[in-house]
Structure formats: structure tokens, C-alpha cells
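The structure is given below, and queries will be raised subsequently.
Up next, subunit A:
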Amino acid sequence: MSLHRPKPPLPSDDTRWKLVNATMRRNGYADHALIETLHSVQDAFGFLDETALRFVAASLDVPLSKVFGVATFYHLFRLKPKGRHTCVVCTGTACYIKGAGVLVDALRAHHQVEPGETTADGALSVLTARCVGACGLAPAAVVDGEVVGKLAPEALLERLDQLEHAKTAPAPPPRARAPA
Partner candidate 1 sequence: MHLDDLAEQAATIRARDAETEHEIRVCMAASCQSSGSGQVLDALRAGVEPQTQSCRVKGVGCMGLCSAGPLVAVAAPGDTLNASRLYRDVAPTDAPAILDNLGNPEPIERLHCPTDQPFFTAQHRIVLEHSGRIDPDSLDDAIAVGGYSALVRALTELTPAEVLREVTSSGLRGRGGGGYPTGLKWSTVAKMPGGQKYVVCNADEGDPGAFMDRAVLESDPHRVIEGMAIAGYAVGASKGYVYVRAEYPLAVERLTNAIRKAKRAGFLGSQIADTQFGFEIELRLGAGAFVCGEETALMASIQGLRGQPRPRPPYPAEAGLWGCPTLINNVETFANIAPIVREGGDWFAALGTEGSKGTKVFALAGTIVNTGLIEVPMGTRLAHIIEVIGGGIPGGGRVKAVQTGGPSGGCIPRAHLDTPVDYDSLKGLGTIMGSGGMIVMDERSSMVDVARYFMEFCMTESCGKCVPCRTGTQQMHALLERIAAAEAGRAELALLEELCEVVQATSLCGLGQTAPNPVLSTLRYFRDEYESRLVD
Partner candidate 2 sequence: MSATPKLKVATAWLDGCSGCHMSLLDMDQRLIELSERIDIVYSPLVDAKVLPERVDVGILEGSISNADDLALARRFRAHCRVLVSLGDCAVNGNVPAMRNHFPLEQVLARAYRENVTLQPQLPERGVPALRQRVVPIHGEVTVDVFVPGCPPSAEAIWQVLVALLEGRDPDPSAFTRFGA
């Protein structure tokens, strides 16, 4: 028995949806491409919102609850937008032994932000990671994609302050809205 399965229309004319669609097409719209597709949504939009999850679910013919279950199982997937800058503190064993906890405490005290959260002004997202593989540089953090190692808390805070003052990093593009 094969029932007709219509492909849903793209949520909007934002060209980034085409990237998402391309990933699904490359995988023959198979249900096992779900994680790949969510990666591609996150690469394109920065996070996974309800519109995107529903679009992916419909395109791959995967139940909504399953898509949501997968999206929330993996720690790398974000359901909320990121801040303008991100700081990922490595909490792997080597970094832990060499004081990753102090870095997290410093961020908490100075920026009033818990790991996994974004500051109220949307400037900074603080995350922790289980080993970024830079154990030789412990304690390390990844600031806007760049690994900085052998960090004292003051050095990390200073580096983050520079980011915000320089305003060089482009803000992530605004999230595309579906046409009303």
C-alpha cells in the first residue's frame, strides 16, 4: 500500500530553505536523514524553531513528536536563537583539572549568565562543551568559533569585552518569517 505523500511548500521564500531542502533531497527524503536535516537547518538559521521542525517533519514524513524528541535529545541542537557572540567553555577532564570551573564562575559573576543561557541583552551565549579536544591548551574556551587556550578568568573576560566593544562580528541574520 502506498499512499500519496505530498511535499510541503517551503515555509517562506527565504533562500536558506533551499539549502535545507537540498539536504533532504540528497538523502531521498528518507526518515533517517532527520539529524542531517536538523544540522542543515541549524547551519542555515542558527537554531531550530517550530516552523522549521514542522517543515522537516512533513517533508520527511516523520511524526512531530519524534522530530521534537530528536531535536531535544542532542545537546548541540538549539531551540532558541543564539546571542551575538558565543563563548563555549570546555569542561573536559583536562580543562576541569586546570580550572574550567573558575572560568564558568567568572562568566556567571561578570555577565550574570548560566551555562546554556544567553545574556538578557542578547550579546553573549555561554555554553559548556565536553572536551573540545584542545587538552594541551587547558583550560580552553571557544569564543565565536576560535579556540583560546591556557586561559585565566581575567583574560577570558577581557577577550569577551573586546568582542562587544569592537562590534566587528556580524550579527546573525534575522530569522525568516513565514508569509502570513
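The candidate set was assembled so that all candidates are chains of the complex that A comes from, given by their letters.
Note that in this section a residue touches a chain if its C-beta (ideal position, glycine included) is under 8 Å from a C-beta of that chain, and two chains touch if they have at least 3 such contacts; residues count from 1.
Keep in mind the model is a prediction, meaning the values are calculated, not measured.
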| request: Check 1 or 2 against subunit A and report the one that touches it in the complex. | output: 1
| field | In the complex with candidate 1, residue positions of subunit A that touch it | value | 30-36, 38-39, 62, 66, 69-70, 73-77, 91-94, 96-98, 129-138, 140, 146-149
